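Just passing along the structure, written as structure tokens.
Left out: one protein chain. Kept in place: all the others.
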Amino acid sequence: MHGGRSSLAGTLLLRGLAVLVLVLFLGLPLLAVLAEALRRGAGPALAALADPDALASIRLTLLVAAITVPVNTVGGLAAAWCITRFRFPGRALLLALIELPFSVSPVISGLVWVLLFGSAGWFGPWLEERGLQIVFALPGLVLATLFVTFPFVARTLIPLMQEQGATAEEAAATLGASGWQSFFRVTLPQIRWALLSGVLLCNARAMGEFGAVSVVSGHIRGETNTMPLHIEILYNEYQFVGAFAVAALLALLALVTLAAKMVLERRGGGA
Amino acid sequence: MMAACSTAFTSRAADAMAAPPSAALRTRPGSLASRRGPLPGFGLSLGVALFWLSALVLIPLGALLLRPWELGVSGLWRSLSEPRVLAALRLSFLGALTASAVTLPFGLLLAWVLVRDRFPGRRLLDAMVDLPFALPTAVAGLALTALYAPNGWLGAPLAALGVKVAYTPLGVILAMAFVGLPFIVRTVEPVLRDLPREAEEAAATLGASRPQILWRVVLPALAPALLAGFAMASARAIGEYGSVIFIAGNMPMVSEIAPLVIVTRLEQFDYAGAAAVGLAMLALSFLLLLALNLATRFWRPV
């Protein structure tokens, strides 16, 4: 850097401040979760995770994420492709609309599905006649989660694909590659790290969403409670160790996601 | 160089938001500018994207936007001009703006250290920045409350100093800052990384002091990214529910946030009133983002 003793001191000061902010402000809450979970040792914490309702919530959370993430990945890829590879009227608007769900309150993200598919909603009576349940069942949870995690993949891909430009695909097309061939052989390898990183963030958020799913879940034990909702229930039953144990597991899943993202970035650095 | 893609999520997209995307494209020589180019898949990709967007975002939001009007214009106005609603909207918006403003220097600091400094454990710190993204919002809320309550690890020493955090508007702002911080860091980071060092070095050889360099050279270059990060952090904080609700105290007129008003109205079976607050929040967020977007353009005349 800029050499000189004062500048070294400045660097150290900034570094120290940054570490302090991260540890105190971001790290401590995580630590508090772990400490609460292990307050009575690992046994009760593990027992809380083995509870049938806890297992059901873990399964449901993974299922919701497994449906949500691919849908938003395909949608995000399609949106990124048409926005960055073509010029058409309304393109800027499309881009803005894709970002919209970020600025919508999670409570609203749940509410909109009730307004659509609840008994008093637009499609409620039609669904009821056919005995179909959307809100207060898996489809509602999936839809609310889809809304909340909607922009993640598209937002990761669009700037990168914009920067890369279409030269490689154009070359492939000139050489006679079909659209899909060029997509799988040229585009995908170019964007794979960004794509994975977007997918992972989408996944982390999908698993952890609380406000939106809370509105559409119905809170049926063992049936429509995702992990964040199960945490709330345990907490309300004064089972603090259990609540924080499930919370710690959820945070751990998220941390694994972040770690995977970090590793990918490192490998992606070479790509 | 660490992968550009890594931080792309908030960063580049925010960049794209800051500059009008069409303008960004026009300036890039490598990009394809013609609709009738050799690339296939326009119809398919646009079709999929439009279906995806309409089914998951536009139609549901349409249901929200249309619902409050059953109150009539005057009913809508009455429903929104209640003092409690106004106070909650004020807290959500001013709280989010304050939280983002306070977080801004810290976000800049973190981005600076992560980009310019090299030390063992830096990657770990880098990953930690994303914690608020990854930590489930309700868990974050419970943890923050446990920490900052008057009998918590941080709340107890603060209480001894006479500072009450949990169950006050300060607690609301704290939780909002928590969820907003990564947006700022991830927006500033890539721009800082791409910033050419030559200008700084030139300024240094001309005898400028480090604060001068920072103030005159670095900050102006980062200003659009900072504004974009500020906008995104605010937008996220305005609507935040899970992490705020536990620490807020929820006193009407004092520490009650707008999303809680929505929930409260729902529980009184007042759907139109709930949707009205949702509509107001959406409109205000939109205006805020628009204003900040315009400010960014003003800052960076293309």
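Order as written gives the chain letters A and B; numbering starts at 1 within each chain.
By definition in this document, contacts are C-beta pairs under 8 Å (C-beta built on N, C-alpha and C of every residue); 3 or more make two chains touch, one makes a residue touch a chain.
Operating definition for what follows: contacts and distances are computed from a predicted model.
Suppose you had to identify the omitted chain by its UniProt name; would it be "Fe-S cluster assembly protein SufD", "NADH-quinone oxidoreductase subunit K", "3-oxoacyl-[acyl-carrier-protein] synthase 2" or "Sulfate ABC transporter substrate-binding protein"?
"Sulfate ABC transporter substrate-binding protein"
Kindly state which of the options B:Ala166, B:Val185 or B:Ala203 is in contact with the chain not pictured.
Of all options in B:Ala166, B:Val185 or B:Ala203, contact with the hidden chain holds for B:Ala166.
Can you tell me which of A:Leu14, A:Ala35, A:Leu62 or A:Leu138 touches the chain that was removed from the display?
Of the candidates A:Leu14, A:Ala35, A:Leu62 or A:Leu138, A:Leu138 is in touch with the missing chain.
Write the list of chain A residues that the hidden chain touches.
Missing-chain contacts on chain A: residues 66-67, 70-71, 73-74, 114, 117-121, 124, 128, 131-133, 135-139, 142-143, 184, 188-189, 192, 195, 218-223, 233, 235-238, 240.
In terms of residues, what is the contact footprint of the unshown chain on chain B?
On the chain B side, contact with the omitted chain comes from 55, 79, 82-84, 87, 145, 149-152, 166-167, 245-246, 249-253, 256, 260, 263-270, 273.
Going forward, only the chains that are shown with their structure count from here on.
Rounded to a whole Å, what is the gap between the Cα centroids of chain A and chain B?
16
If we count contacts the way the header does, which residues on chain B are in touch with chain A in the complex?
Touch residues, chain B against chain A: 1-6, 8-13, 15-17, 20-22, 24-25, 28, 30-35, 37-42, 44-50, 52-53, 56-61, 63-64, 67, 106, 109-110, 112-114, 116-117, 119, 123, 125-140, 142-144, 146-147, 153-154, 177-178, 181, 204, 210, 232, 235-236, 238-242, 258-259, 262-263, 266, 271, 274-275, 278, 281-282, 285-286, 289.
Using the touch definition from the top, list the residues of chain A that touch chain B in their complex.
1-2, 7, 10-11, 14-15, 17-19, 21-22, 24-30, 32-33, 36, 71-72, 74-75, 77-79, 81-88, 91-92, 94-95, 97-108, 111-113, 115-116, 120-122, 143, 146-147, 150-152, 155-160, 162-167, 169-170, 173-174, 178-179, 182-183, 191, 193-194, 197-198, 201, 204-205, 207-211, 215, 227-228, 231-232, 235, 243-244, 247, 250-251, 254-255, 257-259, 261-262, 264-266, 268-269, 271
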